[in-house]
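Heads up, one of the protein chains got dropped from this complex, but the rest are sitting where they should.
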Amino acid sequence: MSKRGFLNSLSVGKHLFGKPKTTCYPFTPKEPALRYRGFHLNDWDTCTGCGNCAEICPNDAIEMIEIAELESVPGMKNERPRLDYGRCCFCGLCVDICPPGSLRLSRDYFHTHFDTDTFVFTPRDDKADQEKFVPDESYSVLKASLSHRKRNYEGFSSDLDYALFEPERVPMPEIPPTERKLSFVEQVIGYSKEEAVHEAARCLGCGLCEDACPAHMKISDYILAVYNDEPEESLRKIYEDNPIPAICGRLCMKHCEDACALRLRGEPVAIRWLKRFVSDSIRDYKTVLEQAPGQPTGKKVGVVGAGPGGLSVAYFLRLMGHEVVVFDELEGGGGMIRVGPPRYRLPLASIDKDVDYIASLGVDFRFNTRVGKDVSFEGLRQEFDAVYLGVGLTKSRSTGVDNSEKCGLALDFLRKNKTDRPTAVTKEIVVIGGGNVAMDVAREALRLQQIQHPGEKTVTRMVSLEDWDEMPATSEEIEETREEGIEFNPAWGPKKVLLDDGGNVKGLLCMKVKSVFDDEGRFAPTFREDEEMVLEGTMIIEAIGQGPDFSFVPEGEFEKMEFTAMRKVSVDEDGMTSLPGVFAGGDIVNINLDAVTAIADAKIASEGIHRWMQSK
Amino acid sequence: MDRNQLMKWIKAPTKMAHKYSLNAVYFCTGCGVIEVPPTITSRWDAERFGVVPTATARQANLFLITGYVSVKTLRAIIRTYEQMPEPKYTVGFGSCTINGGMYWDSYNTINQLDKYIPIDGYIAGCMPRPEAIFVAVTHLWTLIDKDMADGYKRYRKNYAAYRANQEMILGEMEWPPIFQTEVATAITEREG
Amino acid sequence: MTNPLGTRLDATFKGVELRSGVDGRLAVVVPREAIVPVLTFLKEDGYDYLQLISCVDWIDRGEFELVYLLSFYTEDEVGRDGGKQEVLLKATVPREQASAPTATGVFAIAEPHEREIHELYGIHFEGHPRLTPLFLDRDYEIPPFRKDFDTKQYVADVFDRVPPIDEEG
Partner (left out) sequence: MRELELYFGPQHLGMVGNFSITLKVEGDRILEATANPGYLHRGFEKLMEGRSWIKNFPMVCRINLVDPDHMEMIYAMGVEKLAGIEVPERAQFVRSIYLELARVSSHLFGLWAYANMLGFDTVSNWAMYHRDLVLDLFEELTGGRVYHIYVWPGGVRRDFPEGFTDRMVSTLHSIGGCVPDYDTTFFNNKLFSERARGVGVVSREEALAMGGVGQVIRATGMKYDVRKVDPYAAYDRVPWEVHTRDDGDAYSRICVVRDEMIESVHMIFNLIDAMPEGDVYNRVPNPLKWKIPAGEAYVRCESSRGELGLYLVSDGGEKPHRVHFRTPSYAHGLAILEKTLVGANIADVGNIMMSMYVVAPEIDR
């Protein structure tokens, strides 16, 4: 360490002539990195208000607050996250878990103030909040703050590969189309245990689905129970609102999955299949549920129709301790559910499993007894303290074109197939209609053709007024039907049934449809007279919708019943019709036409009946 | 910037000179101190704004409280703050001084700092960047111009309340109250 | 236990229970009194590096579990020389009037660890040179790291009760 060691450190003087290294901020601006984690931006249109960001925030900096000007819609609450920048640590966990990806961080980070209240901030983005996000020319760094920010200055934003939730659903094992069209065995095989736990792990527990479900089932609770590997606890949670899980597990219109927070950038949680997994994995409900009917109240309730509505009313009232008798003309429970859906979607065993459990609670089921024929409606009203109408839509409508009496009706066709003597089908069948029932009819006809004419060439055709995008059937249903090779003729209307000289059906003369609905959206089809087509077919089945059958109500009473504009039975908030003591619910009251809305009506009606009977 | 406005220099030279020579006391109170060295060294160079770290509280008039304040540090902060000559300004760095930040549920950190000593300005961030610190300094200038940076006057006026809060947390404090209430009110009147 | 160290430990101490090692570490459970003798034995055996003394509060079992983690300095590039591996010495201490013998006699580094555990868990270490407070300024009736001390409740009782300074006039 000679003296030179001291002197040669002066050689560093060469840096005197280099470029100055100081960044003279704020005069020479410095752009933050593209991924910088600054203040929040939230796109209020895609934000569902699910609250997962508030749930994941490690410092409780995010609080969901009600926004008056937004209105709450199933799948979109009117709550938006509010940030407290006195707590936030800018970690970006909320951005990574935001299912719709609406919450992201910007590259703004300037905010200085002496008052701590200004650090609480409800983020919006420059699309919606023009006066806070100023254009570049009027943006000045010295005035920058939470209320003076730059436009499209996006920083750290969500990326699906690194999201904290699992966008893809656990694939559900199914029987492939070629194999499933040969038999009536159940198409969806169902989740195994660890598949169900893995799927249940995807649920973030935000509760959007519970608001969307007509019956307001406790969905996040029972999915959490499936995740914790306790199917018993999960079944108890289901049974608090829905007494027919096996049926709903296979059939529900799943409003909840349309509202699931994960739907926007991934597949929603398979809530219906998880409910089915729970009901399948428990052999005997009774041992698990230990539900005992309440103290007998000495009151008796008659239920007309053992459909989802009737079964639920019976279940809820039985738990309250009332005597319940259910009348149904079919040989088993389920009502329209027993007749309509084919066995490859809903095996009869599942229906009976739910119905038998309700029966085991002491509900008296009287099958093969049609009210109005074997038992009179008036007799019912005297014998029972209250009556519940859960009859559903049982009459199939016909197109009314000439020779239409030669065609089969959808519900009779489906009902006959449930018995041991299914309908004899020919090799060429034409099905009229575009709804879910028409799809079921066509697919059942296809299977009967394979069974009754093995090896021969068979054709199943569908003709529907509606075009591809207007068909009322669900897209899954249409997709599955096309997979099985059924021919579609959308936007054609039936004109005349052609008969051969022997008087039996030869084909269907069809006309091209110009439009189905008029400008107010009412069903008023118009046709192009010049364009016609003949569809060969030795058998035609009409599946164009069902109507209610009130023939069992005597004339005098029927006038007193009031109906709504949509020709539905009008009921008060307790579910009581205009006839005192007569309650109603299900497809004859609401327009949703699905099982879970019938259950929701049944819950309301059962409380209504209970209050009404106590007040009597 | 109003650096070249001559009139201001003539009208209130002490305030202007005071504004451009903010000496920050060299006390690293919390985890925000990691952003102070880059600010005072060559890359960002806070000296362009007149902010220079000084050794002791006696020569300082700016107190940067960087980050969360634990109970033991609160004692040191209050002591340092009270040793600083007036006029003095305090700036709270980051979320922890505003509403507890990440350690809002910790048994050893205080949540709102302005319950114990007056704060003239908070900077958002966890940790505020050097650029945010410079913009905050410009905001402090405007506050000083408008005489709104009056933390120390508020401290003197409500000293009893501040002292009470401090003793609620720190128990007995080993130095007596620095303002007898009569003396404090006398100074405030004189200053008007 | 084919583990060489395990057999030697069995030979010298009777109340020693050996558990399978957690990822290559031998877990040795000893009664409270046997801590210092086992530590000295291990130190002579080459485990000269006491990494940490930790304390786990098993409140449902009503006991503290003191964990002494012993390792060794090695210059060997590959790591394990001569088959040695780290030892996890565990001893349980009852929660009421918890006390344990000090290890400062054997390892000098034990002194701050034990002071910290004394302050945060309330375990008294007999024979410790200075059990004065290390971190905390305030005194807490329940030592803060115990499971029955609820921080959120404490913040609500103490810090949130301090009134904000309201500007009179």
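Labels A, B and C are assigned to the chains in the order they are written; within every chain, residues are numbered from 1.
In the analysis below, a residue touches a chain if its C-beta (ideal position, glycine included) is under 8 Å from a C-beta of that chain, and two chains touch if they have at least 3 such contacts.
As the structure is a prediction and not an experimental result, all values here were calculated from the model.
Engineer: Among the chains you can see, which ones touch the chain that has been omitted?
Structural biologist: By the stated touch criterion, the chain not on view contacts A, B, C.
Engineer: For the chain not shown, which residue from A:Ile62, A:Leu146 or A:Leu224 touches it across the whole complex?
Structural biologist: Going through A:Ile62, A:Leu146 or A:Leu224 one by one, A:Leu224 is the residue touching the chain not shown.
Engineer: For the chain left off this view, which of A:Ile97, A:Val516 or A:Ile609 is in contact with it?
Structural biologist: Answering carefully, the residue with contact to the hidden chain is A:Ile97.
Engineer: Check each of A:Pro58, A:Pro135 or A:Gly298 against the chain that is not shown and name the one that touches it.
Structural biologist: Hidden-chain contact among the options goes to A:Pro58.
Engineer: If you put the missing chain back, which residues of chain C would it touch?
Structural biologist: Residues 22-23, 25, 48-52, 54, 56-57, 67, 69, 73-77, 79, 86, 88, 107-109, 111-112, 133-137, 144-145, 147, 149, 151-152 of chain C touch the chain absent from view.
Engineer: Provide the residue numbers of chain B that touch the chain removed from this figure.
Structural biologist: Interface residues of chain B facing the absent chain: 25-31, 33-35, 37-38, 41-44, 55-57, 68, 70, 72-73, 76, 80, 102-103, 105-109, 126-127, 129.
Engineer: In the complete complex, the non-displayed chain touches which residues of chain A?
Structural biologist: Output for chain A: 1-3, 5-6, 8-9, 11-12, 15, 21, 32-37, 52, 55-59, 89-93, 96-97, 105, 155-156, 159, 161-162, 164-166, 201-205, 224, 227.
The rule we apply is simple: only the chains that are shown with their structure count from here on.
Engineer: Please compute the C-alpha centroid of chain A, do the same for chain C, then give the distance between them in whole Å.
Structural biologist: 55
Engineer: Counting in whole Å, what is the centre-to-centre distance of chain B and chain C, each centre being its mean C-alpha position?
Structural biologist: Comparing mean C-alpha positions, chain C is 41 Å from chain B.
Engineer: Can you check the complex and tell me which residues of chain A touch chain B?
Structural biologist: Touching chain B from chain A are residues 21-26, 30, 39, 58-61, 84-90, 109-114, 116, 119, 141-142, 144, 146.
Engineer: Which residues, counting only chain B, touch chain A once they are in their complex?
Structural biologist: Residue list for chain B touching chain A: 42-45, 48, 95, 98-102, 104, 112, 114, 119-126, 128-132, 134-136, 138-139, 143, 148.
Engineer: Enumerate the contact residues on chain B facing chain C in the complex.
Structural biologist: Per the stated touch rule, the residues are 70-72, 75, 104-108, 110-112, 114-116, 118, 154, 158, 161-162, 165, 168-171.
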